[in-house]
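Right, one structure below, let's go through it.
Shown here: the complex without one of its protein chains, the others still in place.
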Amino acid sequence: MTIFGLPVAALLSQLVLGVVNGSFYAMMSLGVAVIFGMLRIANFVQGAQYMLGAFCGWFLLNLNEMVPDYGLPRIGYWWALLIVPAVMFLVGVVTERFFIRRIYDLDHAYGLLLTIGLSMIIEGALHLRFGSFGQPYGMPESLRGVQDLGFIVLPNYRVWLIVSSTVVCFGTWYLIERTRLGAYLRAATENPVLVRAFGVNVPRLLMMTYGFGVGLAGLAGVMAAPIYQVSPLMGQQILIVVFAVVVIGGMGSILGAIVSGFALGLIEGMTKVFWPAASSTVIFIIMAAVLLLKPAGLFGKSPT
Amino acid sequence: MTERAPLREILVVRDLHAWYGESHVLHGLSIEMAEGQVITLLGRNGAGKSTTLKSIMGIIKERRGSILFDGRQLIGRPSDQIARQGIAFCPEERGIFASLSVEENLMLPPVIRPGGMSEPDIYRLFPNLLERRKSQGTKLSGGEQQMLAIARILRTGARLLLLDEPTEGLAPVIVKQIGGVIRELKRRGFTILLVEQNFRFAATVADRHYVVEHGAIIDAFHNDEVGANRAKLESYLSV
Partner (left out) sequence: MQKTDGVARSTRQASFPGLQWAVVAGFVILAFGAPYFIYPVFLMKVLCFALFACAYNLLFGYTGLLGFGHAAFFGAASYVAAYTAKFWNVTPEVAIVLGTAVAGLFGLVFGWLAIRRQGLYFAMITLALAQIVYFYALQSPWTHGEDGIQSVPRGHAFGLIDVSGTISMYFFVLAVFAIGFGILYRAIHSPFGRALKAIRENEPRAVSLGYDTDRFKLLAFTLSAALSGLAGGTKAIVLQVASLADLHYGMSGDVLLMVLIGGIGTVMGPIAGAVVLVAMQEYLAPLGSWVTIIQGSVFVACVLSFRKGLVGTLGNSFARLRRHRRFSSRRPALAAQRPAGGGTDSKPGALS
């Protein structure tokens, strides 16, 4: 049967693809939103950190070849899901300590500029080693295959992606909005001097927060590895869209990033079905519209 | 006056200089406090009273001189370390966090040492905070926010409380309530350094008063000398 002249199965599978993309947008936007919300830094290097996460996963998978002579095993997807975010967390902590921290007192522009510079270094370095080519990262055994539901065939990996990213996103939201630690973060965003005067080590808190945001990017990268190309350019492609999503959601709003991420993935998917030529621009058009009508974003508070 | 053991000096500030960017705001300020006392810093606007509190707390970083708390030097330490020595700060603007509920605001300052007031104790002292505890922090009235700002530092275990103009802009009824709270806190053994412009209020709670002008101490009184020196005090504080 058809809807609007398209077979239902095709339509639905495109929608699912949209939500899958949306999962990545949501996870990445979450990282950017957390970092912007708490540190007031536009973390333009998030794309490169996502890409690094994917490469870390690839590296672990090929560990026996990358570091020969030690009899190291291939570290597969499931271990990578734990190791890579932890590694990227540390990368984030170091980055904050040595780079990001130095520019807090400066104009916002410098945050953007610094992170652009960092992303160029990282992407350039990986491009040097790997060129523009994608490295293969096989689908993990347990997630291969499909669910045949009759009207649609759902690849298992996509289901896994949607479910796990929802869990990660919701978990992060809960952490920030409903826990004591989150309260510290929210308070430190409003008045870091006072929170420090209460005895909280605010600089360390900010460092951990940045690390967390980077860890999220790394996690997204690993999860992307089996279905997208692990290439040095993968960060650039997703980054601009992610910034648009964050702006639409509200530039410090956690919930805004999550909802907008999923929603815009879906909208992008729908647009691809009905008006393919506009599918790459629809997100930017929405972003421009939101910035004009409600500049704080759909879920944001008024810009200060 | 009740018989007491000789009072322990808990805070000794000697020759404190402080800078706010380029301006030199404190010029050799010296004060001392004994444990369990309530001391006020009186003075006009801009005299340097708030700056003194902020310098003790480490919020103003450019300082020179000596600030000894319980024998430990505070100059050179960042404010979170100073807080963990046992000092708590209640700022002039109250600093209630809008993105937190009343309860979250109350529970925010971490407990840095044992001996702080328990949650039920605090709610008993500030009953209207209990009923409003789920509201957003900034939805409270001015007086309630002031109560919250004082309440939240009582849980931490800090022994020295720095209160910056707690009665500013509040109705006389609330001012009286706050006076009652401060007297109760004194009864429980807290040491309080209070900044005030309203010396009549200060006289109802404090043991001693310092007068601050141009970033230095120009006079000091015991509370029982206030009556005799009313005219002098009024001239110090007049605009």
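Chains here go by letter, A and B, matching the order in which they are written, and residues are numbered from 1 within each.
As a working rule, a residue touches a chain if its C-beta (ideal position, glycine included) is under 8 Å from a C-beta of that chain, and two chains touch if they have at least 3 such contacts.
The structure presented is a predicted model; accordingly, all values stated were derived computationally and were not measured.
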{"item": "Residue among B:12, B:75 or B:130 touching the omitted chain", "value": "B:75"}
{"item": "Which residue of B:24, B:124 or B:188 touches the chain not shown here", "value": "B:24"}
{"item": "Residue among B:66, B:101 or B:136 that touches the chain left out of view", "value": "B:66"}
{"item": "Touch with the omitted chain, as defined above, among A:21, A:119, A:209 or A:260", "value": "A:119"}
{"item": "Residues of chain A in contact with the chain not shown", "value": "42, 99, 102-103, 106, 108-110, 112-114, 116-125, 127-128, 240, 243-244, 247, 251, 277, 280-281, 284-285, 287-288, 291-292, 295, 303"}
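We adopt the following convention: only the chains that are shown with their structure count from here on.
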{"item": "List of chain A residues in touch with chain B within their complex", "value": "180, 183-184, 186-187, 189-191, 193-202"}
{"item": "Residue numbers on chain B that touch chain A, as the complex places them", "value": "57-59, 78-80, 82-84, 88-89, 91, 95, 97-100, 104, 107-110, 112, 153, 156"}
